[in-house]
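Notes follow the structure.
A protein chain is absent from this complex, but the other protein chains hold their places.
The first chain written gets the first letter, and so on, giving A and B; residue counts start at 1 in each chain.
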Amino acid sequence: MTEKQKPLLQVRDLRTYFNVEGQTAKAVDGVSFDIRENEVFGLVGESGSGKSVTALSVLRLIPNPPGDIVGGAIHFRGESLLDLPWAEMRKIRGNRISMIFQEPMTALNPVFTIGFQLIEGIRLHTGCSKDEAEVKAAEMLDLVGIPDGLRRLSDYPHQFSGGMRQRAMIAMALSLTPNLLIADEPTTALDVTIQSQILELMLEMRTKTDGASILLITHDLAVVAETCQRVAVMYGGKIQEISEVIPLFEDPKHPYTQGLLKSLPRPDQGKVRRLPTIPGIVPSILHMPPGCKFADRCPERFERCDREEPELREIEPGRFCRCHLHDEEGRS
Amino acid sequence: MHGMTSYFIRRLMLVPVTFIIITFMIYAVFRMAPGGPIEQARVQMLKAAAGEAGGGGGESGGTGMTEEERKSLEEYYQLDKPIPIGYLVWLGFWPNSHKGGKLSGVFWGDFGYSNEHSAPVLDTIISKFPVSIYFGLIGYIASWLVCIPLGIFKALKHRTHFDTLTSIVVFLGYSVPGFVAALVLMLTFGTNNFGMDWFPLGGFRSENWNVMWDQGEFWWCIKDQVHHTFIPLIAYMMASFATMTILMKNSLLDNLGADYVRTAFAKGLPERRVIFIHALRNSLIPICVGIGGAIGLLFAGSFLIEKTCTIDGMGLLGYTSLLKRDYPVLLGILTFGIVLRLLGNILSDIVLALVDPRVRFQ
Partner (left out) sequence: MIWKIIYLVLVFVLGWLLTKFILPWMIVRIGRLLGFRMRPTPITARRLARFRSIKRGYWSFVGISTLFVISMFLELIVNEKPLIISYDGRVAVPALNDWASKIPFLGISSFEKKEDFGQPGGSEVDYHLFQEIVENPGLISTELQAAKKKMDRAERSFKKLKEPAPDATERKKKRFATRKAMYERSKAQYAGLQDAEAVFGAGRAWILPTLYPWSAKSHREDLKANPPNSPTLEEKCFLGTTTGGRDVLVQLVYGFRISIAFALLVAAVGYFIGVLVGGMQGYYGGWIDIASQRIVEIWGSIPFLFTIMILAAMIQPGFWMLVILLVVLRSWLGITFYVRGEFYREKSKDYVQAAIASGVSDWKIITKHILPNSIVPVVTFAPFGIVAYISSLVSLDYLGFGLPPGTPSWGDLLKQGLENVQHHPYLIITPVVALAATLFAVVMIGEAVREAFDPKVFSRLR
């Protein structure tokens, strides 16, 4: 993980806006980050902070209307995704970048068999025969821990449990050895016991296949600690802090990150006590404050926070933070 | 699969129960309602009794019914017996004293006898099937052919000028009942009021159709049939046109917004495949399920349209029987209508189970 590594995915100043009943909702407003080769990159934040929209923007899967990517650039292996014609974009989707969604219950088409939906993607990108694709699909199911894969291919999604569906989704996403796997809260909708299984599976699959990078979206910092190398913290459509995982946990810079960490249950504390949550609520996306988005809930808030939005600046090598506390003027 | 079969067997077994409840209610209403056939029959009997005393004949005056009709009604409704027994006789599970004490009723295919038609009720009803099915079937197929593509197109062009314009047509179609449309069409294209006397004013075929057919004038016959079909067909289509189009449109719109559509796009599938394979397959489910409901219309026809266009089908039979107070035929038609509806419900369930793999009935 040296600085020389060329980023696999480079997102710069991404802006994705939605039109909600005539008003503009800036769901993602100037997001920049890099994902390197062979890296697990975490994106954390409360629900509604724009994580999913960021991920969907990378695949250009923003529903239009009401949404639109209004600015920024996304480079994937040197190619500018936002400038690609749709036909070229489709060749990347599912093939070089694939995605796993939060809701395994609805993400699969209920009227087609698992096999149909797996084979469809394989054949689309490889152009192989139906039989070959079927063999490959069955193999993938076995690989993700669905035994008797060949027989299960003819099952419908509703015959699978939630965890199994998510496994099938992973099989689908990894069947073509993509360079980047985007996992949008892959475990949120699952039982706690299944959650770690699925996470382990994802990491395991990464080594079994060609070592894809993973963009792991979650609202759970514990998951990040277990799996990621670097992490970005999002709030109000903006990235507030980017850091390697260990420094972030040891010394969070942004008050929001500090708040998130405080709300984590600690294994060393023995008894489960009531989680301290960050007081206040996420501001409505239509009525964002003009200054710092987190100012309303920030324990460190001072006058400048309401007036002026801080910049995301590199405060240590490889460490970025968007907070007035960490610029030259500081609290003055 | 096994569970499903037993589910349908159980549903089918519910049909007789439902059937018996409804027909019993209707039978009871026929027997008890003021002004019903029995009331009329009783009035006639009183009159007849007075008439005999006065030396008059059996024929009652004016608006009432003849002695024969009264007799047949009395027989039909088993007037001399209490309602439940009479109903059992009608159903065919109690000896019919008027038929030599034999079991004879609906269950045995005996729907009674219509004096109006001088024929058994069952024959009268069945003789009307072909005409009603002809229009019902053609109308239904035609509306599928129009509504499904139109609905898809409207969904894909949602909130464009095309959508708005066709919506106006669709809502107009929804607000004008089929028989009113038939009236307007007859006025415009069936009379010379606007110089466009192109189609006949009604009827299933021309009077001399059978003669021409025997003479081998097939071309003329086909043309004549098409001519007579046009106006009623449009009226029949109107009945389901708007609902089906909107159902198709909304159903497709809902599915296009579903998560699995996003998954399909994320796989890199082209738009066409996502829309026409993934979303469409799902959105056709509610349309297919409608088949069960249509079966009733298919057989029973629509008395409004059949009356307007003087088409001699089941609907018109019901209407004329009502005007003539031909109660045996009325009860027969009602019975048929109910059975068709009940079977239609089951057919809908079967179709749903066939087209939607999620559905498993226990």
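Keep this in mind: contacts are C-beta pairs under 8 Å (C-beta built on N, C-alpha and C of every residue); 3 or more make two chains touch, one makes a residue touch a chain.
This one's a predicted model, so the numbers in the text were calculated from it and none came from an experiment.
The omitted chain makes contact with just one of the residues B:V89, B:V261, B:L280 or B:I311: B:V261. Of the candidate positions B:L12, B:V29 or B:L46, contact with the unshown chain belongs to B:V29.
Of the listed positions B:Y27, B:Y140 or B:F179, the one in contact with the omitted chain in the full complex is B:F179. Residue positions on subunit B in contact with the hidden chain: 18, 21-22, 26, 29, 33-36, 39, 155-156, 158-159, 167, 171-172, 174-177, 179-180, 183-184, 186-187, 190-193, 201, 250, 253-254, 256-257, 261-262, 265, 271, 274, 296, 300, 303-304, 307-308, 318-319, 322, 325, 330, 333-334, 337-338, 341-342, 345, in rising order.
On the side of subunit A, touch with the chain left out of the figure occurs at residues 21, 60-61, 63-67, 86.
Heads up, the rule we're going with is that only the chains that are shown with their structure count from here on.
Computed centre separation for the pair subunit A/subunit B is 56 angstrom, with centres defined by C-alpha atoms.
On subunit B, the positions that touch subunit A within their shared complex are 257-260, 262-270, 278, 281-282, 285, 355-358. On subunit A, the positions that touch subunit B within their shared complex are 56, 59, 61, 63, 90-95, 98-99, 101, 103, 106-112, 120-121, 124-125, 156, 158, 169, 172.
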